[in-house]
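Here it is, the structure in full.
Of the protein chains in this complex, all but one are displayed in their positions.
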Amino acid sequence: MAQRYRLSKGGRIDRDRLIDFTYDGRKLQGYQGDTLASALIANGRHLVGRSFKYHRPRGFLAAGAEEPNALMQIGTGARTVADVKATQVELYQGLTASPVNAWPSVKYDLGAVNQAFSKLFPSGFYYKTFMWPHSAWHFYERVIRSAAGLGKAPDKPDPDFYDKRYAHADVLVAGAGPAGLAAALAAGRSGARVILVDEQPETGGSLLASRDEIDGKPGTSWAEQAVAELRAMDNVRILTRTIAFGYYDHNWIALLESLTDHLAEKPDDVPRQRFWKVRAKQVVLATGAIERPLVFRDNDRPGIMLANAAQSYVNRWAVKPGETAVLFANNDGAYQAALDMKAAGIQIAAAVDLRQDPSGPRTEAARAAGIDILAGHAITETQGGHRVNRIKVAPMSEDGKQLAGSGQTLECDLVAMSGGWNPTVHLHSQSRGKLRFDSDIASFVPDFAVQAERSAGACNGTFGLAAVLAEGETAGRAAAEAAGFSPAAANGHYKAASDGFTPARWLWLTPSTKPVGHGGKHFVDFQNDVTAADLHLALREGYTSVEHVKRYTTTGMGTDQGKTSNVNALGIVSEYRELPIEELGVTTFRPPYTPVTFGAWGGRDVEEFFDPTRKTPMHSWHERAGAAFEDVGLWKRPWYYPKAGETMHDAVQRESKAARESLGVLDATTLGRIDIQGPDSGEFLNRIYTNGWKTLKPGFCRYGLMLGEDGMVRDDGVTACLGENHYLMHTTTGGAADVLAHLEEYLQTEWPELQVYLTTVTEQYATAAIAGPNARKLLAELTGDIDVSPEAFPFMTFREGHVAGVWARVSRISFSGELSFEINVEAHNGLHMWQTIIAAGEKYAITPYGTETMHVLRAEKGFIIVGQETDGTVTPMDLGMEKLCSTKKEFVGRRSLTRPDMLDPNRKQLVGLLPDNPKDILEEGAQLVETVRPEPPMAMVGHVSSSYMSPTLGRAFALALIKGGQHKHGQKVYAPMTGDKTIACTITSPVFFDPEGERLRG
Amino acid sequence: MVEVNYRQVPLAHLGLASKIEDSLGDAGVGMSDRGFRAILNLRVDLAKQAGARESFEKAMGFTLPETPNTANGKDGTEALWLGPNEWQVVVDDNAPDAGTRWLQTVRQGMRGHFCAVVDVSNAQAIIGMTGPMAREVLERAVPLDMHPGAFKPGEVKQTVFGRHCGVIMHLRDESPVFDLYVRRSFAEYVWSYTRDCARGAQTDTAVLAG
Amino acid sequence: MKSRYSIFSLARNALSYHEKWPQAWRSPEPKKSYDAVIVGGGGHGLVTAYYLAKEHGLTNIAVIEKGWLGGGNTGRNTTIVRSNYMWDESAALYEHSLKLWEKMSKELNYNVMFSQRGVLNLAHTLNEVRITKRRINANRLNGIDSEWIEPEQVKEWIPLIDLRAKGRYPVFGGSLQRRGGTARHDAVAWGYARAADALGVDIIQQCAVEGFDIEDGEVKGVRTSKGTIQTKKVGIVVAGHAGVIANMAGFKLPINSRPLQALVSEPVKPCVHCVVMSGAVHAYISQSDKGELVIGAGADSYNGYSQWGSNPVTEDTLAAICELYPMFRRMRMMRQWGGVVDISPDASPIMGLSPVKGMYLNCGWGTGGFKATPGSGHIFADTMAHDRPHPIAEPFALDRFKTGFLVDEHAAAGVAH
Partner (left out) sequence: MLLIPCPYCGARAENEFGYGGEAHKVRPETPENLSDGQWADYVFMQKNTKGTYHERWVHSQGCRRWFNVIRDTLTNEIQAVYEMGETPPEVDTKTYL
C-alpha cells in the first residue's frame, strides 16, 4: 500500500503534492516536503544500506546531516551523485535513488558473506596479512578495492555549472534554529549587515520537529514570524539550503548553497550550487546539537534509530518509523520523543532507562501517559534480519558495568535511543576555538574562542529552550556591538519551557550477556563498522593516542566524519585506559562540516576561465591565418602557421627558409617591457644586470643578463636608452611579471636611496619583428622619416619616427641572426601595422613565422632561451657569457659566481651538437654520454636543450649543456635513445650560422 | 608624414559596437567599452618633492588625491590614487595623439621634480559597468566589499579580478557607474568573466554604449 | 621477538577473541642516557632508529616524539612513491629508497600496502614536455624505469581525463613510472615502530625536545619535556620543525616551513587506477584502497606552521581537478588538512652533519619526502653511525649552500610530490 506509514495528519509536508520517485528500481510515492528518508519510511523501507566492511543490513540512524548509514546514489548518468545521505535529500518528482555498497541488492547482498568471516576482520587486520606471497599485494588489493568504496563516481562530464562569490558581513549567523533566529533578530535590528544561513530548506531548526511553544504559540509559528521580520530588513540576507562548512583564518567562512538539487526540472540558467566566501566581522554559531547513540550489542539493526530522529519523522514529516517502539535512553529529554510517538499512535512497548532512578519532567509526563519504564535496565541483545523485531533487556548492576539478573524479551520494530547530546562544535573547533569537557552533559562544549566568534544555544551546551533563545539574543547583540553597532535594548525575553534533557546518566558502553568482543557487535562508528571491541583491540596493541585509535580503527573517518561516533569512541577509550576523557584530547575537527562538491570549489574557474588567456592586438589576424598557438605564460603566441596539408615540420622549414632568404615577420608583442626613469637609472641597471650600463647613450640598445643572488641566470633581454636617465627594459615573455617584482623589491627594500621609478609598459606597444635580407627594403617603404641606411641606423640602435603612418620606435636588434628590425607601435595600432607590413611585404613573399621558427633561427645563432638553455642551475659562465659579467662593479648575484662549485671546470656548459647523421634530430631532453654501454646505468655528461632541423644548414643541429663542454669542441658524445637507437654527435661551438654576425650587422 | 589612424580598442575583435543596446532593459548589468582615453602613469613622492603638488595643480587644474583609494579631477580629467607615490591620470580625450599630448603637458608641468610620467593609454582597456546588479556581479570577481557602504562614489580600488588579473576599479557615482581599468591583453577575459558572473548571479548583461 | 603477523595468527587470535595480541610497541619512560637519540617520530626518524639498531649494532636508542608517532607529515601526505628524479644524485637516493619499499612489508612483517600502480606525470606545455623528456632520459640511463607516453596512452591509463576538449591546457603526454605508486602512510610509521621496538629502540611519545646541552660545539644531551637525556649522537628528523630545532641548537637552515594541503573525497568504487600528477595545472590525484580520491594541493605562498593552510590554495586545486576531470565536479570533498613542509632552496633534502658535533640533520624533504622514508632512514643511520655522510648523502650536505653545488630538482619536483 502506498505510504502505509504516513500519519493521517500533521507534518510539514504538502499532501496536495504527491511525488513519484524511484528507489532501488521500485516506483514509490511521497509528498512535497519529504526527505528521501522520510518518504522511504512512509513506504516502510528501513533496510537502506549495507555496512562498509561486514555488509550488515543497515537502516536510518538519524534524520539529518549526521546520518551514517543511509547513503544513496542519487540520479543517473552525468548527473549522478555518490554517497548522499538520504536524510539530506529533498524529495522531488522523478528522483531516482539506490543504496550504495550492496550487490545485487540491499536485501540479498553477496558481500554479506563477509559477516561469516567477521572474526578475521578486527581493526587493522589488513596490516597483518595479505603479505604472502611476497609482492602479491597487487592482487589482493584489486579485490579489496572493488569491495571497498561506496557509491560510484560519475563517468561523464558534469552538465551543471557552479557559481562562486565573495561576500562580506558584519555578523554571520550559522544555524537558524531558535538560537540562530534570536541572534539574527538582535543583530539585524541593530542595523548590522547580517547573513543568516541554515542547511535546511526552511528555517526553524529543531522547532520544525518539536511541539515546543514560544511566547505562547507553536515554535514553528514563532520561527515564521521571526523570519518574516528578518526578511523585511534590507540589511539581512537569509540563505537556506546553505551549509556553513568551513571556518578559516581571519573570520573567513565558506558556505555551500544548493540551488537546483531539490528541483525536478533543473533550469539551465540557474547554477547547481553557489559557493560563498564570506568575510565576517563577527560570527554567531548556532548550529545545534547532535544526539548520541547508545553503544549496546548489535545496536545497528534497521529500526534502531536516534530518539530525536524518530521524533522528527513523526512530527516534521508525519511518518511512522515503526508500529511498536522501545525507548532506550539515559536522559529525561528523550522521553519527549516517546510522548510524541505515542501521540502519533505508535505503541511504546517500554522505556528502557539506564538511569537507576529515572526522573525529570518528561519522564514524569511519560509515566503519567502510561509508558512502562524499566529503570536501571539495558538492552542486552537485538534480533531481526532486515529489521529489528525483538530485543532482550535486563537490569544492570548499580555501577552499570554488568548485568544483574535475568531479563525479558520485548517485541518491537523500532528502538529509539538517546545517549545524550553532543553540541555541534565543529565550526567553533575549525576556527581553532578551544573545547572543554562538560561533565553535566558528558560532552564537549566551546571553552574560549580564538577568532571573532561566539556560540549560542545547543551548540554551546545549552538545551532548555528559554535559555537557548536568551543565549541567541545575547550573542546576536554582542556580535553586533563588537562589529560597531549599537543594538537597542533587549526586546524582552522569550517565554518558553526551560527544561533541558537532564537529568541523565552516563554509560559509554552498555553491558550485555557476554564480554565485549565475545559475541555480537557493539557498534560505535556505524559507517566504518567500528565496534567497541575494535577500539579495545587498538588500545591493547598500543595504539593508545586517540589519533592512533582513529587511524587504526578508522573510527570517525567516514563520510559522516564521526558526527555520531566520536564522543562515544572517546568515552570508551577513556574508560578502557582509565584516563579521564578530558585528558585524552579530541581528534581534529576539519572542514568540511558535510561533504562539499568539487565543482562548487572550482566555481567558474574552469575551462576558458581556468587561467586568463592573454592575446596580442594581432591575435585575430593570426587566428584567421590558421596559426597553431603555443602557451607562453598566460599568453597565446603563434607557434607556426601551417598551410593546407603542411605538418608542423613542413611549416617551420618553410618559415625559417623565408626569413633567411627573403623576409619573415614575427609577433613579438608579448615581451615584457619596463619603463625606467630617474637620475639613478643607470646605476640601478648596473646593479641589476651583470654588464655595465653607464656608457650606454640615448638611441642605443644593449643586451643584458640578470641573475638571482644565487648567481643563476634569471632573465635576459635588450634594454634601450630612450633619453638621459630614461630606459626601456625588455624581459622574456614568461618572466615579465617576476622581473618587475624583483626590480621593485630591490628598489623599495634594498636601495630606497636610488631615485628610480619603474612602470610596466608591456602592453603599451605592439611589436612586429621583420627579419631577412629584404627587411631593410620593406622598412624603407613603410617609413618616410626614418633613415634606414646601415650608416644612419646601425645595429643595436633604435630610431623613432613613423611606420605605416603611425608613430613607431624601431629597434635594430636581432634574435634571428638576420638583418632585422623590431617595429614597436602603440598597441591600438598593432593590427594596422601588422596588416600593412603583410600587404607591403607581399612582393618579398613575406612569411609570418611563429615561436617554433623563431627558436630554430635563434638556435642557429646560438642564442639562448632562458628556461630552455637555463633551468635555474646555469651561470653566465656556463653559457660562455663571462664577458657580460663586469669585473668592475657589484651586481646582483655576483658574489655567488666565485663560490667553489661555480669555478669547477667540469660544470655543464653550453655547446653546439651536430649529429653524425644530418637527418637525426635529437630529442630535446636527450641525455648525452661519452661512453655507450650495452645496458644502463651509463654516466651522463649532459643533455640536449634545443634541437631542430635547419633548412639553412641543411641538417639537424642542437644546443646542449655538457660537462666541461667549452673545452670539448670536436669530441664525440652519444645520445642513447629508447629502442637501441644511439645518436652519435660531435660537440661544436654553439654558433652555427654567420658566426661573424655579418648578416645581422649588415 | 601624414598620420593615419586605424586604431582599435582592445575589445575590438568582439564586435561590441554592433551589439549595443539602447538601455539596460531587464538586464541587471550594463557593460560598455569606454573606448580611447589618454592614460598616464605618474610617479612622484609629494612629501619629498617640494612644490610638486602645486606644479601638478597648475598644469592640470586640480590637485592630486592624496587620500588612499580616491580620485580627484575636473572637466573630464582625473587622477586616480594608486599608491602613496603613484597615480593614474585619465583624460577623456580620444584623439589619436592624446596620450602623447597629455604626456607632454604633465611632464612639462612637473619639470624640475624627480618624478616619472609614462603614457599607458594603449596598455589598458576601460570597461564600464552599471546596473542594479553591478555590485552583486562584481562580488563574484573581486574580493573587495562591494556594499554601497564600503565602496563609495569617488573611490578607486585596485584588486585582483578572477584569477591572476589586476584591475583598477573607479566608482563614479552611486547609481552605480564603475570604470574598470584592466591590462589590454586581459580585456577579453574580464569581459567574458563578468558575463559569466552575471549568469551565476542569475541576471543578464546588456552591452551599452561607451 | 614479536609474534609474527599472518593470516594464521589472525585465525589463531580470532579464537581468543583477539585478546592476546601483543603490543605493537612499548611506551617506555625515557632513560637517563642513550647512545643515540632521534628527534622526531615520523617515518624518517623511525627508519633511522630501526637501521641504527639493525645494521649498526646500536641498541640503546631512543626516538623522541613530541606528539604521537606518525602524526607529522608522515600521517598527512598523499603517499606518492616514485624514484624518477632528474639529477643523478637524487635518482640514486630515491631509487635506493624505492628498492627498500619493494621489500618493506616483508621485512617489517607489516603490510604497508605498497601498491605499485604506476605514477603518471602529465605535461601540459611544450616546456613541460622538454623537461619531462629530459628527466625520462636521465632516468632510463640511470637504470630507473621511466617512459614517455603519448596522449592516447594517457587516456588509456586514465580514461576520465579531459585531454583537451574545452580545457585551457591540453595534455601533450606524460611520463610514466610503472614501479611508482602509493602506500598506506600510517602503516609505514607503525610498521617501523614495531620493528624498531622489537630491536630494543625506546619510542617515547608525548615528549617534546626543548633544547640541547652543547659544550664546545659538541652535543652532550637533549632537554625534553620529560627531563634531560644524555647522549652524544642526536639525529634531527623533524621535517617542518627543522628550523625550530636548529634555533635551539644555535644555527640557521636554508629552510622555509610552509603548510601544504591535501584532501580526500567521499569513497567511491575504483575509478582512478594509477597516480596522476600534473604540474602546470597543479593537481595530483590517486584513489585510496578505501575508495576516496586522495588529492594533493599546493603549499601556501608564505611561511607558516599551521596544519591547515590557506583557503585559496584549496580552491585552486579543486579548480584544477575539475578542469582535468570534468566528471569529478560532482564528487564531494570529505576532509581537508595540511602538514608543515620543510622547503629547501633547491627542492632537495639536507642530510648529513650539522655545525654541532654529534648532531646530524635530515630535513628539507619538503613536499616529497614520504617516498624517501626507507632510503633516507637507511642512509642517515649509516651517516650517524660513522660520523660521516653516507656516499649517497654526500651531495646533500648543508655545505652545498656555501659551495654552490645545488641539486636543483624544481623541474622534477615542480610536480611537487
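Going in written order, the chains are labelled A, B and C, and every chain counts its residues from 1.
Here, a contact is a pair of C-beta atoms (placed from the backbone, for glycine too) under 8 Å apart; a residue touches a chain by one contact, two chains touch by 3 or more.
Everything quoted here is computed from the prediction, not taken from an experiment.
In the full assembly, spell out which visible chains the left-out chain is touching.
When the entire complex is considered, the left-out chain reaches A, B, C.
Would you indicate which residue among C:43, C:118, C:279 or C:304 is in contact with the undisplayed chain?
Within the whole complex, the residue contacting the unshown chain is C:304.
Which residue from A:241, A:277, A:536 or A:619 sits in contact with the chain not drawn here?
For the chain that is not drawn, the touching residue is A:277.
Among A:447, A:750 or A:842, which one touches the chain that has been omitted from the display?
A:750
May I ask which residue of A:900, A:936 or A:1002 touches the chain that does not appear here?
Considering the complete complex, A:900 is the one touching the chain left out.
Where does chain C touch the missing chain, residue by residue?
Spelled out for chain C, the touching residues are 66, 208-210, 241, 243-244, 247, 252-257, 301-306, 310-312, 345, 401-403.
Would you write out the residues of chain B that touch the absent chain, in ascending order?
On the chain B side, contact with the omitted chain comes from 68-69, 82-84, 86, 143-144, 157-160, 166.
On chain A, where is the contact patch with the chain that was removed from view?
Chain A touches the missing chain through residues 166, 248-252, 277, 279, 432, 450, 709-710, 741, 744-745, 748-750, 752, 890, 894-896, 898-900.
By definition in this document, only the chains that are shown with their structure count from here on.
Can you compute the centre-to-centre distance for chain A and chain C, using the mean CA position of each chain? Integer Å is fine.
Roughly 22 Å separates the two chain centres.
What's the distance between the Cα centroids of chain A and chain B, rounded to whole Å?
34
Cα centroid separation between chain B and chain C, in whole Å?
One centre to the other, that is 49 Å.
Would you pick out the residues of chain A that each touch at least 2 other chains?
In chain A, 162, 164, 277, 603, 605, 608, 610-611, 613 touch at least two other chains.
Can you tell me which residues of chain B touch two or more of the remaining chains?
none
Which residues of chain A touch chain C once you look at their complex with the stated criterion?
Those in contact with chain C are residues 78-83, 119-120, 122, 125-132, 134-135, 137-138, 141, 144-146, 148-158, 160, 162, 164, 246, 248-249, 252, 254, 277, 515, 517-518, 533, 537, 540-545, 547-548, 551-552, 554, 557, 559, 561, 588, 590-592, 595-599, 601-603, 605-608, 610-611, 613, 630-631, 710-711, 867-868, 871-873, 896, 899-902, 923-927, 929, 935-938, 940, 943, 945, 975-978.
Tell me, which parts of chain A touch chain B in their complex?
161-168, 193, 269-271, 274, 277, 279, 603-605, 608-617, 619-620, 634-635, 675, 677-679, 755, 757, 759-765, 784-785, 801-802, 804-807, 826-832
Looking at the complex, which residues from chain C come into contact with chain A?
Within the complex, chain C contacts chain A at residues 5-7, 9-11, 13-14, 17-19, 21-27, 67-68, 70-71, 75, 88, 102, 105-106, 109-117, 124-127, 129-138, 140-143, 147, 159-160, 162, 166-169, 184, 186-187, 190-191, 205-206, 265-271, 281, 287, 289-291, 293, 306-308, 310-311, 314-316, 318-323, 326-337, 345, 400, 402-406, 408, 410-411.
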